[in-house]
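Omission of a single protein chain aside, the complex is shown with its protein chains in their original locations.
Coming up: subunit A.
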Amino acid sequence: MTSAHETTTSVDPGFDTALPALQIGAYTLRNRLIMGTGGITDLAALEKALAVSGTSLTTVAMRRFNPELKTSVFTMLERLGIDVLPNTAGCFTVKDTVLTAELAREALETNLIKVEVIADEHTLLPDVIETLAATEQLADRGFTPLVYTSDDPAAALRMEQAGAAAVMPLGAPIGTGLGILNPHNIELIATRAQVPVILDAGIGAASEAALAMELGCEAVLVASAVTRAQRPAAMAHAVRRAVEAGWHSRSAGRIPRRQHAQASSTFEGVIDPVEELT
């Protein structure tokens, strides 16, 4: 059955409507939307949102084993066929970050690590000095570091030089839903980077995920925007489509911005103005 808004004729668009996979170090990311799993207590709703999002890579945190927790997010991701991206959330120092990454590699059998070293609990902003040192050490130890950093283009470049397999600048502080506060910086980071740039943190609605892709990001990480939405699965669907739309919008080549209007209807052949009745 065809929905009311879809046409029944199919035309070859002349390009691939499916997005290409993304190479991050030795890892192939099959889908451009990375999801987070925090911020939701209803695990059935989380599972549905993850499935609807189409994600192939999803973050988890590493914490002390709690025998009272009967359900495991790890088991859920395995069931959904989603790869796991452990993060180092909660780490403030290089030492804690490296140990957490080593534990994650051992527990989850992956070299992928989302490096997250925060400065304080109030802003959750990345401590770029510690992050840089941690990235260097983790790259040396054979990890594939995806590095959460500030939206500072100079800092982003340093992360890449330190061994980041992907740079993940924040759009806005974690959980704020403020969107992309400095689009110019994000575009500059994406333009200069030799490794994939993945927008991380700050997205509150689907349009902001589309903007990230239009600015040149190769992928987007979304957590709270979906998990704390009133209808998580519906937002997951919207963000998935937005990432696709933003990627195509970028590759389609947008028109330049102009100071003045440019008519899209020709003035040639326009009828004579009717004389005013007196």
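Operating definition for what follows: a residue touches a chain if its C-beta (ideal position, glycine included) is under 8 Å from a C-beta of that chain, and two chains touch if they have at least 3 such contacts; residues count from 1.
We adopt the following convention: contacts and distances are computed from a predicted model.
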Checklist entry - Looking at UniProt, which of "ABC transporter permease", "Chemotaxis protein CheA", "Alginate O-acetyltransferase complex protein AlgI" or "Sulfur carrier protein ThiS" names the chain that isn't shown? => result "Sulfur carrier protein ThiS"
Checklist outcome for this item: Out of A:Leu22, A:Leu99, A:Leu157 or A:Leu181, the sole contact with the unshown chain comes from A:Leu99
Item to check | Omitted-chain contact residue, chosen from A:Ile24, A:Val52, A:Leu85 or A:Val226 | outcome: A:Leu85
Next on the checklist: By the contact criterion defined above, which parts of subunit A meet the unshown chain? Give residue numbers in ascending order.
Outcome noted: 36-40, 46, 59-67, 69, 72-75, 78, 84-87, 89, 99, 102-109, 114, 116, 221, 223
